[in-house]
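Heads up, one of the protein chains got dropped from this complex, but the rest are sitting where they should.
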Amino acid sequence: MSRRKSRFLRKPVEPFAVTAGLSADELLSRMERISFQGRNLGTARRIWEKMLASDATIFLGTAGALSAGGMRMIIAHLIEHRYIDCLVSTGANLYHDLHETRGRRHFIGSPTLDDAALAAERIDRVYDTLASEDEFCRNDEWIAAFTLKLERRPYTTREYLYKLGEYLWKETSHQGILTAAYRANVPIFCPAIADSSIGMGISQGRHRDATAGQIDVIGDIIESANMVIRRPSTATIVLGGGTPKNFINQASVQAEFYSDKVTGHKYALQIVTDVPHFGGASGSSLEEAQSWGKLSIESEKVTVHGDVTLALPLLVSALETTSKDLLAKRKAPEFDVSGRLLVVNGHTLPDNRYSEA
Amino acid sequence: MSRRKSRFLRKPVEPFAVTAGLSADELLSRMERISFQGRNLGTARRIWEKMLASDATIFLGTAGALSAGGMRMIIAHLIEHRYIDCLVSTGANLYHDLHETRGRRHFIGSPTLDDAALAAERIDRVYDTLASEDEFCRNDEWIAAFTLKLERRPYTTREYLYKLGEYLWKETSHQGILTAAYRANVPIFCPAIADSSIGMGISQGRHRDATAGQIDVIGDIIESANMVIRRPSTATIVLGGGTPKNFINQASVQAEFYSDKVTGHKYALQIVTDVPHFGGASGSSLEEAQSWGKLSIESEKVTVHGDVTLALPLLVSALETTSKDLLAKRKAPEFDVSGRLLVVNGHTLPDNRYSEA
Amino acid sequence: MSRRKSRFLRKPVEPFAVTAGLSADELLSRMERISFQGRNLGTARRIWEKMLASDATIFLGTAGALSAGGMRMIIAHLIEHRYIDCLVSTGANLYHDLHETRGRRHFIGSPTLDDAALAAERIDRVYDTLASEDEFCRNDEWIAAFTLKLERRPYTTREYLYKLGEYLWKETSHQGILTAAYRANVPIFCPAIADSSIGMGISQGRHRDATAGQIDVIGDIIESANMVIRRPSTATIVLGGGTPKNFINQASVQAEFYSDKVTGHKYALQIVTDVPHFGGASGSSLEEAQSWGKLSIESEKVTVHGDVTLALPLLVSALETTSKDLLAKRKAPEFDVSGRLLVVNGHTLPDNRYSEA
Partner (left out) sequence: MSRRKSRFLRKPVEPFAVTAGLSADELLSRMERISFQGRNLGTARRIWEKMLASDATIFLGTAGALSAGGMRMIIAHLIEHRYIDCLVSTGANLYHDLHETRGRRHFIGSPTLDDAALAAERIDRVYDTLASEDEFCRNDEWIAAFTLKLERRPYTTREYLYKLGEYLWKETSHQGILTAAYRANVPIFCPAIADSSIGMGISQGRHRDATAGQIDVIGDIIESANMVIRRPSTATIVLGGGTPKNFINQASVQAEFYSDKVTGHKYALQIVTDVPHFGGASGSSLEEAQSWGKLSIESEKVTVHGDVTLALPLLVSALETTSKDLLAKRKAPEFDVSGRLLVVNGHTLPDNRYSEA
């Protein structure tokens, strides 16, 4: 046996030391030197900081019941302060956001409640969280009414959601995901809008007027890929997998098809509970994504295997403390989201053809 | 202590007995008397049989990478022999089906392959399964070319996919999910079509002609709910969660909103790997679904926690043996899927308004 | 793009074809050509066959609630027919086996039962399975009484469990894990016997006589490593992880420490639900085990990620059909388990020193 340490044994694990009054920043900094998912969360902050220091357009994907579960003001904060540049979300997260921005609430419940009793009182349960079905029905009507105010032409989800945020802001003046995106001119895509209560609300608009509620999800594909084609580099942050994870990766693949200069996202961070070995996209590894060109072979990346509600508050609280300068210096892409076509740094992105210039 | 047995202790677990030459039917029958997920799979067959014996319209939802993973001919079989009446799928499962129906293949790989080496050879990895990216690109072009043959008007995914299946059948005469659905006149919905390579192919059609590739996902919502509104009862089988699981449940919720007679799916069977405690829809319990009215309070239901590739071959092989009579006697709904509007048992379902009659 | 197929794309996935009357063997054979955990289960059978065709001593580790869950007669079958040569188990699996061999039963329940009501009726729940606490108490007394019949000297768990199996057989003449091992002269180790109701029963023996109930778990370590040291090669089959998984690997590591000729298990098959990324031993990958020398670098190995009750009945039913000849030809090690020291093929293995000869 050699006396010399192996090249593999260079950086020791530092046992986490307990201290009263530790800040979120200090806490997460100490976690960088432990193991397993704690370390991965520490690494996640550093990769996010690198995204902010780079020239990357940062996509955030949000699946699961994050808004109902108390994460919506974090997402709004990330949008407002441009920790991210584009949100891709399930409809549920936008709907539950709208619900609260409209002044309604989700409530603390328990997974062991009697669902027959809840059904009898018209209460909907999301694991340990509750909401009033009647209030949900009124949201649907509100969305239907809003939809009827729009022109009778197809809207990408990006344009539709901008208008929705605008209307919501004007009516409520409340902060939330949709209203923050409206005010910060940050685009939101919702590729599976038909699989959500937003979609149900739109369908109720059409029920009243057969010409209303035209949504152009194919336009979303083109617009999102054009965002990637035109940017020097891109980054992906995924919370929970689902359609947002794949849609962000798809933009990269589709863009690469049209432009040799696109080589996959340069940074990737995902917080997921799914695992790779069942073959689904939600749990798929970031290594696998490299085979597809979704991520660059040289990308910096980390997966945190854990619940977003457990990991995200600490991650963002720490990041908030250490990223002030990075945010101040950051040259985020400037969008005009208000029109039929998305404008990035003065360039209009078509929604009906792929285009480099 | 009483000598009398508790009311809870009535039906003993029967230890599984090993026998050579056991059939899939016998194997699964023995599993009904063991515990945990093995028992649940045994129960799943019995619930499926009850669906077939009832007046229910049976929805099947397929997420994950089932087609790439060797499950596509099972799904085609379920469609052809009317074990199910309506498929709700992710785009990926339809795309990978199209890939093989067009004569291409997926290949056996390993999760430990070097992804940089795969990327260099333009091979895409799905966990332990591989495919040629160049072949995928040619599929995309094929889909684009097909899309350009369609009229320049909005298509629901249901109508679009019927036409796609028809074209595929005429070109290949090969069995698969899309072609089986075309031939059996079984509707397919793909609520997140924008988040898939089918969507990418459509978008490439629009790239060539700005008026092509109009997809009406809101029409899907209305049509699927109208299917539920008009049927005496409904049932849901979910493989893997995702948008198909929610879309099938949403149809029930949306239908209930328009008709007092709708009270949630009467039978439910799901095979999922996600768990309830992170709050996401994929892993949500069937009990939780009852609070929403997605499932009837009296529904018969079972969740199998496991990988579909592990559970489905056994489940369907056993079912195939014992359901012959049930299938022969079954009065499945008769669809005409070929037109702009879906026809069920002679009644046309609108895609722009909710309607009971 | 080259016309020639990549070296990676050689063996296509074969979509599973549904056929009535399929046997377990045919079913599992078809699963070898699909993907994900279904394929892994197919591979598992082939690796087990290779174990049987080789000169390996085959260890089986059983954790979880397999006996309560209906798996005990499978394990007894594997012992009786020498699919395996040595069992390493949690105490719970042996205790629940003893419970049924003594004529008591576990019962079919549900995970949603009211636990307060169960507690009031003295019924113990294991997920969806129930048992009478009073019957358990009488088992404990039975074990205590048996323990008091033994000599007042330390017993390895291997010797103790042999005597327990012998006594159980003489009293009941019923087949089960303990009685099958007794009759087939197959050793059982229970490294965590103190963490089980077997241990509780022994402790009640000591409660009556302070000199009773001496268990020598350190002797188990030495004896199990000596089994590995003396054999040409070894194999490991793990159901569920836990202490049995590690104990079998530890035997290999400890053996290697004493003999250069030992190079880790040559074959490895595990069916586990835990995952690697939380750092625990139950979910640890077989690759990781290679870094430790637990497994040979050249080992053939497969992990099936799934519930044992879902995977094992199919695996063993298929194997039963195809392994007849292999079992007939197999030269399994011959044990004499009855004495203080374990005898393998005529050689006595010490329990107080590591020894190659």
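Letters A, B and C name the chains as they come in the text, with residue numbers starting at 1 for each one.
The rule is short, and it goes like this: a contact is a pair of C-beta atoms (placed from the backbone, for glycine too) under 8 Å apart; a residue touches a chain by one contact, two chains touch by 3 or more.
In this text the structure is predicted, and so the values were computed from the model without any measurement.
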Visible chains that the absent chain touches, using the contact criterion stated earlier: A, B, C
Touch criterion as defined above, residue of A:I74, A:I237 or A:V272 at the omitted chain: A:I74
Touching the absent chain when the full complex is considered, from C:G38, C:G165, C:P191 or C:P333: C:P191
Selected from C:G64, C:G165 or C:P187 as touching the chain missing from the view: C:G64
Missing-partner contacts on chain B, residue numbers: 35-37, 275, 277-279, 305
Absent chain, residues of chain A that touch it: 1, 5-6, 8-25, 27, 30-31, 33-39, 41, 65, 68-74, 77, 100, 105-109, 112-113, 118, 121-123, 126-132, 134, 287, 304-307, 309-314, 316-317, 320-321, 324
On chain C, residues whose C-beta touches the chain left out of the figure: 63-65, 68-69, 92, 111, 113, 115-116, 118-119, 123-129, 133, 137, 140, 154, 191-197, 199-200, 202-203, 206-207, 210, 213-222, 225, 240, 242-243, 246-247, 250, 253-254, 257, 273-282, 284, 287-288, 290-293, 297, 307-309, 352-354
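FYI, only the chains that are shown with their structure count from here on.
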Any chain in contact with chain B as well as chain C: A
Maximum centroid distance from chain B, chain identifier (CA atoms): C
Rounded Å distance between chain A and chain B, as computed from the means of their C-alpha atoms: 27
Averaged-CA centre spacing for the pair chain C and chain A, given as whole angstrom: 45
Per-residue overlap in chain A, given as positions that touch at least 2 other chains: 275, 277-279
